[in-house]
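Left out: one protein chain. Kept in place: all the others.
Order of writing sets the chain letters: A and B. Residues in each chain are counted from 1.
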Amino acid sequence: MFKNIFENVKKTHPLIHNITNYVTVHDCANILIACGAAPIMADDAEEVAEITSICHGVNINIGTLNRRTIASMLIAGKRANALGRPVVLDPVGVGASKLRMDTALKLLEEVRFTVIKGNISEIKAFATGSGTTRGVDANLADRITGENLDTVVAFAKAFAKETRTVIAITSAIDVVSDGETTYCIHNGHPMMESYTGAGCQLSALVTAFVAATPDRPLEATAAAVAAMGLAGEIAYGRLSEMEGNASYSNYTIDAIYNMTPEILGKGAKYEVR
Amino acid sequence: MFKNIFENVKKTHPLIHNITNYVTVHDCANILIACGAAPIMADDAEEVAEITSICHGVNINIGTLNRRTIASMLIAGKRANALGRPVVLDPVGVGASKLRMDTALKLLEEVRFTVIKGNISEIKAFATGSGTTRGVDANLADRITGENLDTVVAFAKAFAKETRTVIAITSAIDVVSDGETTYCIHNGHPMMESYTGAGCQLSALVTAFVAATPDRPLEATAAAVAAMGLAGEIAYGRLSEMEGNASYSNYTIDAIYNMTPEILGKGAKYEVR
Partner (left out) sequence: MFKNIFENVKKTHPLIHNITNYVTVHDCANILIACGAAPIMADDAEEVAEITSICHGVNINIGTLNRRTIASMLIAGKRANALGRPVVLDPVGVGASKLRMDTALKLLEEVRFTVIKGNISEIKAFATGSGTTRGVDANLADRITGENLDTVVAFAKAFAKETRTVIAITSAIDVVSDGETTYCIHNGHPMMESYTGAGCQLSALVTAFVAATPDRPLEATAAAVAAMGLAGEIAYGRLSEMEGNASYSNYTIDAIYNMTPEILGKGAKYEVR
């Protein structure tokens, strides 16, 4: 099924509107092209509604947010909602400042998100900040392992239900849930934490996958998460002795570029709960 | 002749002021250094006039424009005009929003550009938006091929005449015209469309080439276009099986770094009409 979802990206070449940070934006653009989608970056309030209108999905990332771009995120998100196009939120560092938390909460209140994607610390902080952890155990470790997987799955389900989105939590094991069904994905490599932007790249990828298969956001998100993890594995396999995180970062994008739907279908490692 | 033009860049090391987007800005800086020029990025209205004054050319790219930087583009462009220094416009995605079109039109009205560089879709949209297509057939396909080359050449000539600039249109064949003479350039590789920023890099390169040979903007632009295409060919030749668009993007800059004027002179493939 991941194979079909990836094929849809290759067939439909979705155009993705990104309002994202200036640290990893270049890699987000390249990974979108690599997977068969196309990127456009636009963050001025005067043009974002128009840009969203010509796109198949919107990727909102609060990595280096500021007053000017927060307004643009709200406009773009609402326009995408009005047009029935998917919107993905990456609440980067949401626990690190009041501005980030307030922005993420305002976005959650005013925009209907298709997917919220973060690492375990971010999603925990966001769930706590949003008050959606009432009755949910957000007292999680900062790493998803075989031992605490049940707890994280329950948490992801509850948070997905309350926010009515697909929740994607990345860690050593990735957990993707729509509140009913949960994918636990075992792809990836520890070195993906050693360069900037793996998470941002994944959010862009998720947006492309969901835009190409909008009626199956859970499966599309899980497929994108598996593709990114698999790319990390392939990239690691290419590394020679003198290569480090800068080369590795490029190799993950290269791996997405060379990944066929068949390779993803065969390489994805997951279980459904 | 392209050889001499490239030699001028190597001899004069022009300093180029870039007001450009935050997606591909890093690559623009590196390709300028790679060709023998030097970059400076500055976009605050309070300093752009001064920065332009110490530079040999200005590169204006509307890829991620906003109110703040639009004002800076106008100031920098006018200052360059007052000093007789070349100014290049890259109207990225000009057809995608009213803000981009309005900005590009305002720039065209208030700044005398030396070169306008875009892909075929952008230049068509810009010509239509600027009303300069009166009597010009802008009803072009989105790809320049051997079959429609005559039509594109006629269009480029007419648009160049009306705007009094050199028009550079990139596609499978690139067309560069000053309204009288037209270069059709056959360098390049399809993979140049598979990473972000080949067009932005080219605009930076054009600015350096024109700044180094300001009395021959048509030939300087054509030489830069050929150099970029040749770099794309050389970079493709280096690609091994596992490499994709991220590696390819770096290899095009590497190819400019290692390109001598002699290599450009021998490798440039073009006809003059």
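Keep in mind that, in the parts below, contacts are C-beta pairs under 8 Å (C-beta built on N, C-alpha and C of every residue); 3 or more make two chains touch, one makes a residue touch a chain.
Source: prediction; values computed, not measured.
Across A:P14, A:G36 or A:G63, the residue that sits in touch with the chain not pictured is A:G63.
Of B:A42, B:L105, B:A154 or B:M242, it is B:A42 that touches the chain left out of the display.
Touch with the chain omitted from the figure is made, among A:S53, A:T151, A:T181 or A:T196, by A:T196. In the full complex, chain B contacts the hidden chain through residues 22, 25-27, 29-30, 33-34, 39-44, 46-47, 50-51, 54, 68, 234, 238, 249-251, 253-258. Residues of chain A in touch with the missing chain: 21-24, 26-27, 63-67, 93, 96-100, 194-197, 241-247, 249-250.
Heads up, the rule we're going with is that only the chains that are shown with their structure count from here on.
Between chain A and chain B the centroid-to-centroid distance comes to 34 Å (mean Cα coordinates, whole Å).
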